[in-house]
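Missing here: one protein chain of the complex. Every other protein chain is in place.
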Amino acid sequence: MNRSLAVRGGRVLDPGRGLDTIADVLVEGGRIAAVGPDLAAGADSVVEAEGLVVCPGFVDIHCHLRDPGFEHKETIETGTRAAARGGFTTICCMPNTEPPIDSRATVEYVLRTAAAVGLVRVLPIGCVSRGRHGETLAELGDLAEANAVAFSDDGSPVADGALMRRALEYSQALVLPVIDHCEQPSLAKEGVMHEGWVATRLGLAGQPAAAEEAAVARDIALAEFTGSHVHIAHISTRGSVDLVRAAKARGVRVTAEVTPHHLTLTHEAVAFSPGDNEALTYDTNAKVNPPLRTREDVEACLEGLLDGTIDAIATDHAPHAIEDKECEFDQAAFGISNLETALGALLTLVPGGRLDLPTLVAKLTAGPVTALGLDRRPGLDGLGSLAPGAPADVVVFDPQREWVVEPERFASKGRNTPLAGRTLRGQVVATVYGGRVVYTVETAGIGTM
Amino acid sequence: MSTSSRSSAARGTGAAVQERRTVRLPPALPSFWRRRHLLDLDDFSAEEIGLVMETADAMKEVLGRQIARVPTLRGTTIVTLFYENSTRTRTSFELAARVLGADVVSIAASASSVQKGESLVDTVLTLQAVGADMLVMRHRYSGAPYLAARHSHLKVVNAGDGWHAHPTQALLDLYTIRSHLGDLRDRKVVIVGDITHSRVARSNMWGLTAVGARVVVCGPPTLMPVGLGGANGQERGDLAPTGPARVSVCLPPVEVDLNLDRAIEGADVVMALRLQLERQQTGLIPSIREYVRLYQVTTERLARAKPGVLVLHPGPVNEGIEIPPEVAHGTRSLIEEQVTNGVAVRMAVLYLLAGGQT
Partner (left out) sequence: MPESVILTQEDVRRAIVRIAHEVVENNRGCRDLVFVGMQTRGVPLARRLAAAVADFEHEEVPVGTLDIGLYRDDVPARGVTVEIKPSEIPTNIADKRVVLVDDVLYTGRSIRAALDALIDYGRPERIQLAVLVDRGHRELPIRADYVGKNIPTSPRDEVEVRFQEIDGSEEVVLISREEE
């Protein structure tokens, strides 16, 4: 397919290459051809982007597609459709499926299914341990050959220190990182939210920040010891950010990601609806692991994002069926469905000046790609940027467009978001993957998102 | 007044003295009572608590009659839905409902019915469909009554949810204390025991501070929840700039003192909490023996409190653990009174909520 497509007249933001200018983007044959003025004439199709922002397709290095095994929560099809609507053209899916992604066969299933749907690029993450049981190593070499891009046991931590050490040693040879969900089980115990005044108020068991920090400290020590690359998943506390900052200063090969909700919501979201009177809500849609933390923690994560301690924003998209959330708080599943709200939620940080747009885009594109070294993979040269030859993944969004979050209209099967009913400003208008338009707001068939 | 008032009240002059309302409406509830549910005491004002107390006075008189029965809630169906066993509280509510003339249905849902797949929301909607008006609910998980209230049209009375709240217990504790001490402003109340797992403690903290009492909570540090006694005017935040941060009370403004000998000094009331052996995870305290040594409300410790100090316990008492037998049966104990007052207070609550405010 040598069809060409031009995105005309938008503000082109390619922070990885220091680009911020009004220009056209021309793609051809599934690759970026050029970025510059007046490239649209002669293109086979044109996407009008005047007044809009144009940047590399977002890359989400942490999400849950639930497929195989939990198709009532999400499938690769619905998940990738949600990704496209959210502006994500590459997503890395976690292996806590059933069966888990601990064998070549399951990796290939995911790749095959995603390719058949053909909406966005899916890069599977393989398990660290066989069956995700946390006891013995999975066949990491086989997984790597099958094109797993990293290893993780997420939803669960790699609790056993010795196993984590071996995983780090082994993966070093494969030049792939280990991603750890940092949570020390004995400290986190039955905590269903952050252990703070809100948990006390609500009468809920909490997990302290120390449960995450103890695990982060251990992983940093092991990474330092083995010289391997460890990536901290969904970092959430001030203490964790400080640990990573200090470790990076020492030259430890540690990277970190943060979720949109950990940058914008606090544990108060569990108890109180915004703008409501004082009625308590026990909002299970705000039940997530790691839990929403305090204002100080949110501030620290934002600082970490700005000073480079945190390399990437990753959604940790965790869709659930209604019955998994419409129940007592203690019984509800952990997770927020947020591929489709990530951009809008993050953009709330921009008007107040807490986050600038180029940094935001960087942390959704070049940042995650570099953190996991994805652009070193065959065929992914330039991923996360608009450099000529890079994959033709482009997202166009309107930073001013207001929309109301209506979960019933999500493409994702997961309606579980604490943002239901809120008005957000900033929405994806078009998503291009491999040179094809895979989503536009008009053709979504539902009017506004 | 003399007859000279007649001239000024002559028709049409407009100079008539009208210091009292000229329209005599049927007496209604004070406008500050706008409640549909009773889920917790955390948002009760002193006036609202006062109204419950006064109404309970009237209910207590009804209970003292030969025929303790009124037709007030005739035609109302009240369902008690208890997911946790409790003879005491459930019977208290059932009696309260019956004295008020309501129809009562009692459901003891066990954990197994949940395992069979019937969700709480399903159960509540079924009850609504068969004609329940009001739901009195006890559940092992915090927040369950809020879920029931959100998903149905029923009026919900929380009879205890997890560690979170037990508002009628706190109201009857307040009623009992008030009947002995009157105005509670500036009185010192010490709550001692496993605060973390105690819904009775939480609701009492809210209720007592609302009426102006000085509350000190005391107990083993491993059973004291995070945040109490700290900065309670913490700012409450919201999703970045979409809403203003409102300063409000996050936790009841109590003091924390881990040493009972010190905390009990000058106390007007001591409330001993049941050491919840079944809820406690192993290892939170080293031993019962040590708990008794440090936190039992003994006669010696009570001597440091005000003379005539009141001793309360929500029951059932682990005699010899929270309080020694001589204190439990002694004249200072109000434990049995609390049980009696429970019916009157619950009658008051059911009556005040039945009014149909939406």
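The chains carry the letters A and B, assigned in the order they are written, with residues numbered from 1 in each.
Keep in mind that, in the parts below, a contact is a pair of C-beta atoms (placed from the backbone, for glycine too) under 8 Å apart; a residue touches a chain by one contact, two chains touch by 3 or more.
The shown structure was predicted, so the numbers you read here are calculated from the model rather than taken from an experiment.
Within the whole complex, touches from the chain that is not shown fall on B. Annotation: of B:Ala58, B:Ile288 or B:Ala303, B:Ala58 touches the absent chain (contact as defined above). In the complete assembly, the contact with the undisplayed chain comes from B:Gly355, out of B:Gly266, B:Pro286, B:Gly320 or B:Gly355.
Residue B:Leu73 is the one among B:Leu73, B:Ala144, B:Leu273 or B:Val345 that touches the chain missing from this view. Listed here are the chain B residues that touch the chain not shown: 1-3, 5-6, 9-12, 16, 20, 22-24, 26-30, 51, 54-55, 57-58, 60-62, 65-67, 69-73, 75-76, 100, 133, 351-352, 354-357.
The working rule: only the chains that are shown with their structure count from here on.
Rounded to whole angstrom, the centroid-to-centroid distance between chain A and chain B, based on C-alpha atoms, equals 45 Å.
For chain A in complex with chain B, the touching residues are 189, 195-204, 206, 264-266, 268-269, 272, 274-275, 278-282, 295, 323, 326-331, 345, 348-349, 351-352, 354, 419, 422-423. Every residue of chain B that touches chain A in the complex is listed here, in rising order: 39-40, 42-43, 119-121, 139, 141-144, 146-147, 150-151, 161-165, 199, 202, 225-228, 230, 234-243, 248, 250-251, 281.
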